[in-house]
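A single protein chain has been removed from this complex, and every other one stays in its place.
What follows is chain A.
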Amino acid sequence: MEDPTGNNPSDAPPPDSPPEKRFASLSLPPDFEIQEDDDDDEGYLTAVSRGGSITSATAAWKDDLEDADVAPPSPSSSGYAGERGTSLASSAAANDDPEPQPDDDWPRDKKHLHEDDTSASWRKRKKHFFILSNSGKPIYSRYGDEHKLAGFSATLQAIISFVENSGDHIKFVRAAKHQIVFLVKGPIYLVCISCTEESYEGLRGQLELMYGQMLLILTKSVNRCFEKNPKFDMAPLLGGTDAVFLSLIHAFSWNPATFLHAYTCLPLAQSTRQAASAVLQDIADSGVLFALLMCEHKVISLVGAQKAILHPDDIFLLSNFILSSESFRTSESFSPICLPRYNSMAFLYAYVHFFDENTYLTLLTARSDAFYDLKDSRSRIQNVLLKANVLVEVQRSLRESALRIEDLPADPSSQSVSPPPQFSQDVHSQLLSSEMAIGGPAGLWHFIYKSIYLDQYVSSEFPLIISNPKQQKRLYKAYQKLYASMHDKATGPHKTQFRRDEDYVLFCWITQDFELYAAFNPLADKSQAIKVCNRVCQWIRDLENEIFVYGESTLSW
């Protein structure tokens, strides 16, 4: 069994070296003070050790941002940046500068253990997360040493207890710019204190995922410990899992799966994916409940035993757990885990093996003695994947298959006037210079498309104008707000929303089959925008065999 501890404190650089090193390319002064800019994502602990296998600067830059899907388009990979319309000439030129060098040594332990509730820096943090027991004992805090926050935990418990005593439940407290959101799960209390202007529903959803992550590590059996002994100190049970929670909190600001409750797939040719699915199906004999082949947080193939359905949140929490725990990368592992949406009371066992830097196989079983069987299954799977060239295709897809707004096919009705898009780059850029002058077709910058039936989503690559992580985070926050308002229980659900502010035009369209979230240039024309959204939907339908996993096949077990 592998210890999920991914974070060896002795290896960690001093916690007070500035984490913004990774933004070196934005030429921040060397003495840049983190507290001043405290970006709510600041406590993120990089999920992975990147070893020495990264060869191209492009890959490294993407890696540094955690994920190819949200990484900025890499100018050197497509050569595209230089071909933008003239209005972007200067920024395109700026991109000829050397690629920013990723800093593998940026602080991995960013919990700021020296802080507590009396520190000015602690109080200035934009987003706190706390887990505590219903007797006020601290279990987890995003910032600072839990022990030193015992008094603060007690205060939170007192507030919850005070309201409960009058037969009520506290949902949130608003105090000027701050929102304090509470989530009570039996003997476990979860609290978020935030001044990020996120919605109550959004923050509550994040607390639900925090709880789910905790269950994934421990199961709901912890409740029994509290029934037996209300004084139970749960913090030691979560020992070594800081990296998992920090990576989860980081995901709240970059991974749409956290609010869409859907997963995303790695685009692959249908035949390639079928080869992978076929061999996963083939391992029915080894008592596998679920078999998942993933590349970072994207699903390549997914197979479940009869009637067993994997919830997208479970996929997300499982992949976050695996990707943030370094030990999974170093050797094949067998670890007890709980899928909270599948069965929150009990453990399954996860066999995990990384085929390369980012592609890994997870086999889930209820048999605690299945390690050697699953090891054999893995080796059979590996042979087939190699023979069918799947792993190579996966790497190629990672580099090349992102959905780019620029590739959006032209409106069929206007094809007589605009040439078809599949052209040499020269022609392509001429065409674009008119259409792209305000960002993309009709000013389209970015979109997320969620298939309701499949529980899957795809999102386009970020354009240059949203290329830095801060801008991307802001857009995701805008999407989250849009999501919350569309799904508002009191006033919704709604079918469409068109919202213009100084940053974007946001358009959301929900039908029985899909949800589309799109961001446009703030000057975009409404009717044009709607036309473009129709084109996006058509485009997704044209590509669906490559960008979605279909027919989630079942094992006969």
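Methods note: a residue touches a chain if its C-beta (ideal position, glycine included) is under 8 Å from a C-beta of that chain, and two chains touch if they have at least 3 such contacts; residues count from 1.
Definition applied: contacts and distances are computed from a predicted model.
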{"item": "Choices \"Ras-related protein Rab7\", \"Defective in cullin neddylation protein\", \"Urease accessory protein UreF\" or \"Syntaxin\" - which one is the UniProt name of the chain not shown", "value": "\"Ras-related protein Rab7\""}
{"item": "Touching residue (missing chain; options A:L348, A:V505 or A:V536)", "value": "A:L348"}
{"item": "Hidden-chain contact residue, picked from the options A:H147, A:K171, A:K387 or A:K495", "value": "A:H147"}
{"item": "Sole residue of A:K111, A:R142 or A:H261 that reaches the chain not shown, by the stated touch rule", "value": "A:H261"}
{"item": "Contact footprint on chain A, counting only the chain that is left out", "value": "133-137, 147-155, 157-158, 160-162, 164-165, 204-205, 208, 218-219, 221-222, 225, 228-232, 237, 261, 289, 305, 307-309, 311, 336, 338, 341-349, 366, 368"}
